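Complex shown without one protein chain; remaining protein chains in place.
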Amino acid sequence: MRKRLYLLLFVGLFLVLSYNIMQMPGKSTVDAPAYNDTTEHYLNESIEETGAINVVGAILADYRAFDTLGETIVLFTSIVAVASILKVADQKKKEDDHE
Amino acid sequence: MVLLNVIIIVFLILCAIAVEKTKDLLSAVVILSAYTLMMSVLWLILHTPDVALTEAAIGAGVTCILFIAVIMRTERYER
Amino acid sequence: MITQLPIINLLLFLGMALIIPLFKKRSFSLTTNLGLGVLFLVWISSIVLLYHVITEGAFYYQLGNYDRMLGIELLINTFSVLFSLFIVSLVIIIYIYSTGDATEGVAEKEYGRYYILLFILLFAMLGILYTNDLFNTYVFMEILSITTVSIISIKRKKENYTAAFRYVMLNEVGSLSYLFGVALLYMITGYTNIELVSEGVQSGWSLYPANILTAIGFMVTGIGIKAAIFPFHIWLPDAHSTAPSSSSAILSAVVVKVYILIMIKILFRVFGIDIIQAVHIPTVLLVIASIGMIMGSIFAIAQTDVKRMLGYSSVAQIGYIVMGIGMVSMLGLQAAFFHIFSHGLMKAALFLSVGAVIYHKKIRNVNEFDGIGFQMPVAMFVFSIAALGMIGVPLTTGFISKLNLGLAALDAGQVVLIVVLIVSGFLNALYYLPIMISAFLKDNKDQQRVMRVEKIPKTMLVPLVVLGGLIIAIGLFPGELLSLLEAAALSLT
Amino acid sequence: MSFLDALIDHINYIGAMALFVIGLHTVVTHSNLIKRIMGINIMGTAVFLFFVAIGNVTGGVPPIIDQTNPDAVYINPLPSVLILTGIVVVVSITVYSLSLVIRIYETHGTIDQEEIAKMTSEDRDQ
Partner (left out) sequence: MNDIIIKSITRLIIPFIQLYGVYIILHGHVSPGGGFAGGAMIGTSLVLYTLVFGIDKSKQKFSHRVSEYAESGGILLYVSLGLIGIVITGSFLTNIEAGFPIGNPGSVLSGGMIPLLMVGIGIKVASTFITLFHTLIEEEVV
């Protein structure tokens, strides 16, 4: 019963969202609102400003390099976090072995 | 191209539902891997090779290995 | 040079987190002292920044010297600097306390990792406040969520794992919802910079209302989950009550507030007052806040574990802040800001004093607090001050924030909210007063009624006294802080 | 424009939305912890698909500048960058939750949310 209710809820959510989506900018062309002067600038100037012909690489490591720094820190944090849960201290391991 | 796009989307939705319905977690991981690979194919069709490459390596490769490693250490079947 | 300070602050925290592993072999006090030094440096530079911003006005910091439409930009205004100063000062106090009592449940081998996570947590919080970019906020939010969860699970108890798991799942749902909102806004504006997005939203409101409506829904829900606003609060009591005491203080006093600050930023700087009023967000927020204030207190009354009780009390107090936001007036915003300050101080004092009791006496059950005021007078005295603040007794910060909220409600013409405020104050009294009464008035069979200062490390006592003093001092002289907060509220629009 | 045309135009967006809702359903209703993490992964890829669909341009080419062909129409590069960051973040969260699952299995003997809830309520009653 509860599962049916959840299913109904999520189907309803999907229908509402789809109805909203139908009113959004449609087929992707160069006229779409997201394709604006920023994009043009990236595509036209990146070779002069960064010297990289792959614009994705240029944005990743130059224009928005701070995001990438944050993302390497996410990786670093995940290592520390996983180690803080899973690594076993020396003494405890020995005690476990004795038992 | 549009037809292929639609087919892949339908396939993705079916895969996602299959992941949800499968009781065997190992099969679910394999389906998830197929789902991710299909997603990277879709991204290739949508002209984003950078993302497709990364998703194929990280999403389909590393994530699934980690999932399998954990399922091997815990339970295989969902109750 | 002063304009470099924001990035230097961030890098100091990051660098501190990165060099802790190098000190593994040395004695641990070296690491903690170095960390304290870094915290004080950042504190001083935050004060310098605040002075600079007040005298010379806000400024932007463009990373990589790129224009705001191309790169990432930090915005240093009164809002971001004031709250970063608040975060750093509160964390310094909690940090000093934690050098005496990080031990509560954290294994000795894990100290290094605990402090790494703490400094990355600070890095993420400062980054969130400084940044002027929606996607950058998302990245920092993910760093923040992964660090907060791991300083809960680092205690390695059974219940910590399940609490952390529930927290991480809901957190991730929240983050992805927020990211979806960013995608929807990017779709119609083509920018991720907050100011450019805001311009795009204002001009796109007539063209693509569906996008903006859906984006508001996703973003407010996503951050609402992370900030534990009422219907999404289910993770909070477990998570905050199982964490080590100093972590609970940080989580409850600071981290939740950061999410609320993101919410304020998004509602007021991205969408603007006109749009959020057009889609009735203020009404929704007011209703949710009122229900949360009442229900959080009712849940808190039913608890016997004192830290769980404090967790539920946080849910109720977040309701106060959301109520201030929901009034969408300068007064309401100012009152919400003031309550962020006062709740931060009071909750930190409560969690730390309870932590001292747990450290010294190993009791967590409310019913065992009989006569404890005579064995631990300092801790229970600070607890009482903070609890009175929560109830809203005059001379404390809690009274001033309630007064401000009431005045803002009168100004907005919502008399019902004043009734809610008063009822919620009574409910707060219902669960805080019994603890104080049993601590100071009831007899304990085993112990005599002789008052003597408890034997806990000085590094734990001094922060408690400082917090208690601050609660009363700001309660007596709120004028300076209020004018600063008004400037912060003005800098948002 | 007929309904079908509009549907075809928005097919990627709708697919992303459907996947998001399916992932959310998995996270909310399932009690198996590993299944919930899979739900998070599905939600993540759904959001990324949405970003990719925004950046796509029909008939465009990947944004690797070809200086010999100045007339080429390139797709929008910014969404790709945002996703690259997002993918790694989701993987980190996945790994952390998986390590939590290992510990939960060791301490509770099960990875089923409902059984864990039953156990903790029994603990509290005692």
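Should a chain be cited, it is by its letter among A, B, C and D, assigned in written order, with residues numbered from 1 in that chain.
Keep this in mind: contacts are C-beta pairs under 8 Å (C-beta built on N, C-alpha and C of every residue); 3 or more make two chains touch, one makes a residue touch a chain.
For clarity, every value in this text was computed on a predicted model and none was experimentally measured.
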item: Among the chains presented, those that the missing one touches; value: A, B, C, D
item: Residue, one of D:22, D:102 or D:116, that touches the chain absent here; value: D:102
item: Absent chain, residues of subunit D that touch it; value: 62, 64-65, 67, 84, 87-88, 95, 98-99, 102
item: Interface residues of subunit C (partner: the chain not displayed); value: 3-4, 7, 11, 14-15, 18, 21, 61-65, 109
item: Absent chain, residues of subunit B that touch it; value: 49-50, 52-54, 57-58, 61-62, 65-66, 69-70, 72-73
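By definition in this document, only the chains that are shown with their structure count from here on.
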item: Inter-centroid spacing, subunit D versus subunit A (mean Cα positions, whole Å); value: 9
item: Distance from subunit D to subunit B - Cα centre to Cα centre, in angstrom; value: 10
item: Mean-CA-position distance for subunit C and subunit A (Å); value: 25
item: Multi-partner residues of subunit A (each touching 2 or more other chains); value: 17, 21, 24, 32, 34-35, 38-39, 42, 54, 56, 64, 67, 70-71, 74, 77-78, 81, 85
item: Sites on subunit C at which at least two other chains make contact; value: 135, 139, 142, 146, 149-150, 153, 156, 161, 186-187
item: Subunit D-touching residues of subunit C, taken from the complex the two chains share; value: 135, 138-139, 142, 145-146, 149-150, 153, 156, 158-159, 161-162, 164-165, 168-169, 172-173, 176, 179-180, 183, 186-187, 192
item: Of subunit D, residues touching subunit A in the complex; value: 6-7, 9-10, 13-14, 17-18, 21, 24-25, 28-29, 53-58, 60, 63-65, 67, 73-74, 76-82, 84-85, 88-89, 92-93, 95-96, 99-100, 102-103
item: Subunit D residues within the subunit B interface of the complex; value: 8, 11-12, 14-15, 18-19, 22-23, 25-26, 30, 32, 34-35, 37-39, 41-42, 45, 48-49, 52-53, 55-57, 60-62, 75, 79-80, 83-84, 87-88, 91, 94-95, 98, 101-102, 105, 110-112, 115
